[in-house]
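One protein chain is absent from this view; the other protein chains keep their places.
Showing chain A:
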Amino acid sequence: MTAPLLRIEDVATANSPALSLSLHGGELIGLAGPSGIGKSQLFKAVADLLPHRGHLWLDGKAQQDIAPAHWRQQIGYLPAQVHWWGNQVAEHFNQQPPLGILGLPDSIWHQPLLQLSTGEKQRLALLRLLQNQPRVLLLDEPTASLDAVNVERVERHVQDYLQQHQAAALWISHDPQQLQRLCQHIITLRVAA
């Protein structure tokens, strides 16, 4: 068996149960569990955005030995709700991504963000995240605001990305069928007894 890309050992925040797993290149693992159990908190901990206990290694290198900004470029975290900082779409990107691949028209590039729907902003956020070419994706309900056609586009794009870059992903969803369709493994978080 190859060495894991990301190893998570007993990682937990003040408001989440502990998580331990290993992710390999090309692998997609689903994370399920009731609302409020702390799935998003765990993602933030793995992305090093929240203080946490436990240990993480990327390519065998411990988290504390990697500069925070570099760690977060490699571990791409997509929150369930993204808060943009500029006015126009183009301000947030280094270069124009392939918008059409997620069903977004080119005209959106110069539009104010205020005029976009939640679903459009969600797809743009994924494209922005992938621009960093992260090794691991942490996707927190990335299709929650999308119709069936766009759900399929996003799923296919993520799978293609993982294959092309030999990256890995953790995917949070409240749709069990989606997780079964996409993931090699599903981890269900439960409240500790």
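Note that in this section contacts are C-beta pairs under 8 Å (C-beta built on N, C-alpha and C of every residue); 3 or more make two chains touch, one makes a residue touch a chain; residues count from 1.
We adopt the following convention: contacts and distances are computed from a predicted model.
Enquirer: Considering the UniProt annotation of the chain absent from this complex, which name among "Chemotaxis protein CheX", "Spore coat protein JC", "ABC transporter permease" or "sn-glycerol-3-phosphate import ATP-binding protein UgpC" applies?
Expert: "ABC transporter permease"
Enquirer: Given the contact definition stated above, which residue among A:His70, A:His174 or A:Arg190 touches the chain not shown here?
Expert: A:His70
Enquirer: Which of A:Val89, A:Leu129 or A:Val154 sits in contact with the chain that's absent?
Expert: Touches the omitted chain: A:Leu129.
Enquirer: When the complex is taken as a whole, what residues of chain A touch the one chain not shown?
Expert: Output for chain A: 44, 47-51, 68-70, 72-73, 76-79, 81-85, 128-129, 132.
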